[in-house]
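Heads up, one of the protein chains got dropped from this complex, but the rest are sitting where they should.
Take a look at chain A:
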Amino acid sequence: MRKLPKSWPADQATTSKAAIAHESAQKQVTGEAVYVDDIPEWPNQLHVATGQSTIAHGNIRRIDLSAVRSAPGVVDVIVQQDIPGDPDISPVFTGDLLLAGEQVNYIGQPIFAVAATSFRAAQQAVALAEIELEPLQPRLTAEDALAHEDFVLATHSIAMGDVEAALANAPNRLQKSMSIRGQEHFYLEGQISLAVPQEDGGMHVFSSSQHPSEVQKLVAHVLGVPLNLVTAEVRRMGGGFGGKESQSAALACMAAVFAARNQRPVKYRMPRKDDMVQTGKRHDFWNQYDVGFSEDGRILGARMILAGKCGCTADLSDGIVDRAMFHADNAYSLNAAEITGYRCRTNTVSNTAFRGFGGPKSMVTTEATIETIAHRLGLDALDVRKRNLYCAEQDETPYGQKVEQHVLPELIEQLESQSDYRARRQAVKQFNNACRWQKKGLALTPVKFGISFTSKHLNQAGALVHIFLDGSVMVNHGGTEMGQGLFTKVAQIVARGLGISVSRIRPSATRTDKVPNTAPTAASAGTDMNGMAALDAVNKIKSALFEFAGEHYRVPVADISLKDDCLWLKDRTIPFEELVKIAYMNRIPLWSSGFYKTPKIGYDRSTGKGRPFYYFSNGAAVSEVVVDMLTGEYKVIRVDILHDVGHSLNPAIDIGQIEGGFIQGMGWLTTEELLWDEHGRIISNSPANYKIPTAHDVPEIFNVALFDRPNTEETAYHSKAVGEPPLMLAISVWCALLDACASVSEYAFTPDLNAPATPEQVLNAIQAAQAYNAEQSANTEESC
């Protein structure tokens, strides 16, 4: 059999690699696209609501649900003991309980659940419960947990070189600590699942989830049935961003328990007011850096302590804090480093995956450090950055992986020139000298983001490609569609592989009974993995077809190809439909499964060394801001982005990911302030007080371009992952705000600026810089 290359050369000027629209765009603009809440309801369908803990930590003394049971419309009420199987629905470790047992560990934790004939009846009923809780002292901050060594998981460290000596011998040294707040996902479609009982005690679950295989597994566990009785199905999500990786399972499990008990379809739609309280968010971090650097700004050594506020359970925090550690270098060679990650336990909702998965938290601190070094040395921060970038001479990361594709030095040069960085730096200085009431800031920051799950076993994917007898094609794989365009890209990959137009290809809902044992759609690796699995299926089908065609038409297999919807033989073409029919009549398989596992990767946790990432995606952004000196309000004036997606599979979708990720990251670092009160109650609990960006917040000038160099690794048509990396381009906005605040003291002083940099935080930083100025002039007067 002919051995086919893994990737085809990009030689076909067809829609298969063009900027075509999202496969669901037409349905979405007309309102026809079906989300879980839009599935027609059964007449006997039930709706779920939960009764929640009102304290952050305590023992459950007494639960009286009699009034709940007798409320209008209530059909069933359950507590933990009513769960037939295992009530623990943790994704990796233990401790995430579907319903609380003896103890509550955060405000909002579900204690009991109700199924009623309507959504409203269920919500009204839960308010009638009488629950007696004995309060215990809660732990609410990462700092507190760190001080008491209260962790959900063991501490992990990575190290390179002799940090102690490097720091001791460095001509310059700075210590910096920084608190960075979390982020609410605010997917527009809230968490939701619908469970429909099947024969043999089975369950079909429609879920808005990034991880259908885990939904399947956990539903089977709570029901106490084998996995082959449960099917999880996800057609599309109304946004995920990591928030539906582990968090969606609870809704599926709850709906399934009620569906099994009552043998009726059950929907659990979480209203926004519950979703913002009950589901995990991006981790808060408390970071402490100790950095030594040379007179020209070269980092000589760094000790970094990263403390993630994990909440009350582990959830996915191990990988998240690991990824924060792996990205503490961002794009810079640290020479010597010791990086320690703590997984702090708090009596708050268990924090979870969010686009960037820990990476942004260390990277923003690293970039803040670079700004500070530049201020100390009187250098432009861009020059400090360029001096420290990984390059051929300095290519080793603290975890032992070598950076092989040195994309950033050239990318940054190009962006610096295209964005007119140097001239604008001068213009910013002139503006700041001339304008008393407003100050501008400018910053260029890079992103280097590792692609692959750091848990090696998750780096596998499966796909199914079916060619039907009319020449139409269906593709199915383990990846889920949350708006990121995965289904569109995989359809384009299949079209390109088969040499047919994309319009022939229909992506179908992700289902655990089609492709089993799948990884979550996460880590930006959806297209890399599922696209390659689909290509594997395509290649198997093509091999069989070419072998058959070679014999049938008596042509050497080497002279056969598929392109432009035809089979090309030496001297003639066969239309694709005809080929399909002839092949079928000759009993040639027209469908195949495909499989992919990411090569080369492996990380040894015991040594803290290895290759956790297949490759790195890169990018850089220049942001310019203007700040009001009287109020701390600000505006992002201009942003220029140059981003590395390898060879783009679909430039429109890639640019959509870059712009969307950037604005989401900008929200995290500017207006989105996640706040708890002193009792551990989240007070940014609704869109009325948690403010994600609106259209007005988009920069006046927003230039986004693709760097367009092929990935040198064997990925789908040499593309690169794009989901998460652009979020961290927004660190340039935060750095520009810091730059504007530091300009108040002529950069002689770096004020603290917490993240997010709300107008209040910016005004605090401005006032700190003004206080520094006042102190300096007082000192000068004294010395005179």
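Here is the rule we use: a contact is a pair of C-beta atoms (placed from the backbone, for glycine too) under 8 Å apart; a residue touches a chain by one contact, two chains touch by 3 or more; residues count from 1.
We take it that contacts and distances are computed from a predicted model.
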{"item": "Per UniProt, the name of the complex member that is left out, chosen from \"histidine kinase\", \"Aspartyl/glutamyl-tRNA(Asn/Gln) amidotransferase subunit B\", \"NAD-dependent epimerase/dehydratase family protein\" or \"Xanthine dehydrogenase, small subunit\"", "value": "\"Xanthine dehydrogenase, small subunit\""}
{"item": "Residue touching the undisplayed chain, where the options are A:Pro271, A:Gly378, A:Pro556 or A:Pro575", "value": "A:Pro271"}
{"item": "From A:Asp64, A:Asp420, A:Asp513 or A:Glu551, residue that would touch the chain that is not displayed", "value": "A:Asp420"}
{"item": "Option touching the unshown chain, where A:Phe151, A:Phe662, A:Phe707 or A:Trp734 are the choices", "value": "A:Phe662"}
{"item": "Contacting the left-out chain in the complete assembly, out of A:Ser684, A:Asn711, A:Ser732 or A:Ser745", "value": "A:Ser684"}
{"item": "Contacting the left-out chain in the complete assembly, out of A:Asn172, A:Gln288 or A:Gln438", "value": "A:Gln438"}
{"item": "Contacts of chain A with the absent chain, listed as residue ranges", "value": "19, 21-22, 24-35, 37-38, 40-41, 118-120, 123-124, 127, 185-190, 236-241, 271-273, 420, 423-424, 426-428, 430-431, 437-438, 440, 482-485, 626, 628, 630-635, 637-638, 652-653, 655-656, 659-664, 671, 673, 675, 683-684, 686-689, 691-698, 700-702, 758-760, 763-764, 767"}
